[in-house]
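Note that one protein chain of the assembly has been removed; the remaining protein chains are unaltered in position.
Moving on, here comes chain A:
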Amino acid sequence: MSRRYDSRTTIFSPEGRLYQVEYAMEAIGNAGSAIGILSKDGVVLVGEKKVTSKLLQTSTSTEKMYKIDDHVACAVAGIMSDANILINTARVQAQRYTYAYQEPMPVEQLVQSLCDTKQGYTQFGGLRPFGVSFLFAGWDKNYGFQLYMSDPSGNYSGWKAAAIGANNQAAQSMLKQDYKNDITREEAVQLALKVLSKTMDSTSLTSEKLELAEVFLTPSGNVKYQVCSPDSLSKLLVKFGVTQPATEAS
């Protein structure tokens, strides 16, 4: 009965819903999950890689995590091609701000500006919304470490811990139970890996199926975005008891 209100993004249904936006969120619900956790000394992003094939040409580049600027990074869930467009837009917006004001763009402003772009596709132009949700992790000198989640409607909010993609509701409730306000970065990594391992569909967790990135301050006071190497990630998985080490029999 709602079919006649589906086809155009720019009209409301009688119940006051935007069906295209909701369908976009459905698409994301089938994509690989990502979790972000805010800690006192950094933000942790963990993502599940959906495409793992021996034939895939692995390079140093990542599938779920992207750097937007030196002080902001994001994790992605949804249609990758849509994500690439938005990531490029975010990168250019961050550089434009830096060019104009000669300082890094505040994280919330960057998120807001990208969300304004996403919102445009829900109100005019007749184009479909982007089928991507983001988790933005960053640091600025006004508000320190921050984590934001945004969705295809262009809505965003700040979170202490958030999950997007497949099984995000289960992950979110697990995070609600186990998150503590004064969690450290190491504990956050552990929590993120634990929650992801419980909500992921696959039976065994290896470092090939995951990506881990952190945004933190170096001892010299600069913001750093670092992606964990597959070897360190394997060691972490064993250390936190999330996966069986290779030598043990199950």
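Criterion: a residue touches a chain if its C-beta (ideal position, glycine included) is under 8 Å from a C-beta of that chain, and two chains touch if they have at least 3 such contacts; residues count from 1.
One rule holds for everything that comes next: contacts and distances are computed from a predicted model.
Peer 1: Just by its UniProt name, which of "Proteasome subunit beta", "Large ribosomal subunit protein eL14 domain-containing protein", "Protein YIPF3" or "Cardiotrophin-like cytokine factor 1" is the chain not shown in this complex?
Peer 2: "Proteasome subunit beta"
Peer 1: Which candidate, A:S61, A:N142 or A:S220, sits in contact with the chain we can't see?
Peer 2: Result: among the candidates, A:S61 touches the missing chain.
Peer 1: Looking at the full complex, which residue from A:S53, A:Q102, A:N142 or A:S220 touches the chain that isn't shown here?
Peer 2: Per the contact definition at the top, the residue touching the missing chain is A:Q102.
Peer 1: Touching the absent chain: which residues on chain A qualify?
Peer 2: Residues 60-61, 67-69, 88, 91-92, 95-96, 98-99, 102 of chain A touch the chain that is not shown.
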